[in-house]
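The other protein chains are all here in position, but one chain of the complex has been omitted.
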Amino acid sequence: MLKLISRRLVATMVTLILVSIVAFILIELPPGDFVDSYAGKKTQGGDIISQEELMEMRIRLGLDKPVYVQYLKWIGALLGGDMGFSWEYRRPVSEVLSERIPLTLILAFTTLFFTYLIAVPMGIYSAIRQYSLGDHVTTIIGYIGLALPQFVFALILMYLGHLWFGTSVGGLYSMEFEEASWSGAKFIDLLAHIWIPVLVLGTAGTAFQMRTMRAVLLDELNKMYVTAARASGLSEFKLLIKYPVRMAINPIVSTLGWELSNIISGAPIVGLVLSLPDTGPLFINALLNQDMYLAGAMILFYCTLVILGTLISDILLMIMDPRIRVGGVS
Amino acid sequence: MKFKTKKKEIRRIDLSSYWQLVWWRFRRHRMALIGGTILSLFLIIALFCETISPYEPHARNSKYTQGRLMGVHLFDQDDNFHFRPFVYARVNKRDPVSFRLNALVDTNERWPIYFFVKGDSYKLWGLFENEIHLFGTEKGFIHLFGTDQLGRDMFSRILYATRTSLSVGAIGVFFAFVLGLTMGGIAGYMGGMTDELIMRLIEFIRSIPTLPLWLAMAAALPREWSALKVYIAVTIILACIGWTNLARRVRSRLLSLREEEFILAARLSGCSARRIITRHMLPSFLSYLIVDLTISFPYIILAETSLSFLGLGLREPIISWGVLLFSAQNVRSIVHMPWLLLPSLFVVVAVLAFNFLGDGLRDAADPFAK
Partner (left out) sequence: MEEKLILELRNLSISLKIDDNYLPIVKDVDLKVCNGKVLAIVGESGCGKSVMASSILRLLPRELKIVQGEILFHAQEEDHPVDIARLNPKGKEIRKIRGGKIAMIFQEPMSSFSPLHTIGNQIMEVIQLHKNESKLNARTRTIELLKKVGIGHPQKAVDRYPHTFSGGMRQRAMIARALSCDPAILIADEPTTALDVTIQAQVLRVMKQLQKEYGTGIVFITHNLGVVAQMADEVAIMYMGQIVEQGTVIEILKTPQHPYTKNLLKAVPQLGDLEAQKRLHPIKGSVPSLFGRPRGCAFHPRCQEMIKGVCDQKDPISRKLSESHIISCFQNENRSFQEQKK
């Protein structure tokens, strides 16, 4: 198994390198660079900037060098811990990010946690009580989660929040706690607010995992080893959990990485709509302003998170499935 | 000669019984039928949006901005029945406190609704000049879904947006389909090194979270591009990321088919590679392809909607459901004009309809399943 894991790690490293190249290419795609959009804004504002000044800016920011040199410089710096400088915010990228990343991580993992917490039991329930009320509810939630765009869901929830509670429910902290340092009370306040983003981000994933669980379990329930276990005298509940559910968990685990990817995908838009102080709005603005280092670092961050998630789910699957782990027939 | 026609006849009978089986199973799937009906409705709307909508999507009604939905009545306030449905007149009165112009319902005056009425002229599909609209009023106005800040009729705008959203979906799916089919086909048929390479590529694309990718690609489009260019570019971007699923399906199907005996038989009888692929392999998983197509549609539509909502996808004057939702970006607008969210209802219904249809097709296409 160690061999398998080490192979997987190598593949992950290669992927990360490729992703960084892609990230860099994407940042460079928009014609013009930061200096151009800076100049554009200045002229719109009525200022005049001469070509020499622009050229000077370019040299200063290293934008006059060929592309691959810029890339190598960037990667070199990154590995050394320096993520570059955000021109928009006039601060090092690492500073800007460190303010917001913890929240993104909390949001992502909380959503992941609740997704599985709800999806697994409900999926099991709707498989063993097919066509019951619970099963139909699960199916309906499934379809809604599938079809409703996340940002629409967020907007509707905010509208309802406004209708029912009067105040604006955007953001992640009530006013008092916004600038306060961390404490137990702040944490509870966070929990009270975080359920909307978690709900919005998690519904689609929960729906999908529920349906997967239900489908896989239905398949497994008809298999011979379940009947054989029943014929040995095991109680229904025990044999349900020990055998088919355990079997059905495998495909669920294997999609952990993909699920994380979806949550990360949805986070920027939801963050924008709900005015969350996380990395989402940061990212979108960085793209719009061509703040290269910031945008590049963020793409790299998102992709790394997802790739790590996939790696973990692959390793988990290897651990959990002896057929992959041990392999072969003697 | 006689021998040839006989073979053709027999084949047709065989074919018809397979398709008859398929149709019969499909009919039993109620949800799929509902999905199909809804999509046909959408298709009609998309094709004839100019005629069905009472107004031009960019026409502004200065007398009724930020207007609420106007209800259609058959009974007036005295409980009299009128054969012709009508809306109540709206009169603008200045609010004494805020000095804002409010449109109030005037129950004393009725604006009857006529069908096939003459309205603003338009060009159907850009070609045929016409003036007939499905419905409208002679005096006054009718805004079934309200109006936005500029007084534009939401109903008409949503109908026109249907055309755009569906066409973006169709073109995106088409490109993704072609790309996926080609890549998957090559990978599946050639096997070996080519297959490995393509699979690595697919895995790589799948390992990247899609939204940041789209956003980045969409942000790369120059601001100066015309709305039409943006339209095409956006569909291509969506297709470029969506082809991977289809390619994987095609490839795995081809790989398993390669080992099937009837392919071996075809090879032994001297068929060329192209003939093998098109006449022997393709028909057997045509059904899966159709299902995949139907299922890919909603993803592309959702993706375009999300992009345009952020302002990174399509832009005015081209309107899609996403572009319409762009005006709903902040909560304040929604609080005042919740009907701006109506396009999302259409999105949800379209996505559900495609999914139901796809489910039904998938069940039907496998007539040998239990």
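In order of appearance the chains are A and B, and numbering begins at 1 in each one.
Heads up, the rule we're going with is that a contact is a pair of C-beta atoms (placed from the backbone, for glycine too) under 8 Å apart; a residue touches a chain by one contact, two chains touch by 3 or more.
Just so it is clear, the model here is predicted, and its values are computed rather than measured.
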Considering the complete assembly, the absent chain touches shown chains A
Given A:Glu28, A:Asp82, A:Asp135 or A:Asp321, the correct residue touching the omitted chain is A:Asp321
Contacting the left-out chain: of A:Leu72, A:Ala228 or A:Ile241, that is A:Ala228
Filtering A:Phe24, A:Phe85, A:Tyr243 or A:Tyr302 for touch with the omitted chain leaves A:Tyr243
Against the hidden chain, chain A presents residues 223-225, 227-236, 242-243, 246-247, 250, 320-323, 326, 328-330
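Going forward, only the chains that are shown with their structure count from here on.
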Chain B residues touching chain A in their complex are 204, 206-213, 215-217, 219-222, 298, 302, 305-306, 309-310, 312, 325, 328-329, 331, 334-335, 338, 341, 344, 347-349, 351-352, 355
Residue positions on chain A within touch of chain B in the complex are 15, 18-19, 22, 26-27, 29-31, 143-144, 146-152, 155-156, 158-159, 162, 168, 170, 257-258, 261-262, 264-266, 268-269, 272-273, 283-284, 287-288, 295, 298-299, 302-303, 306-307, 310
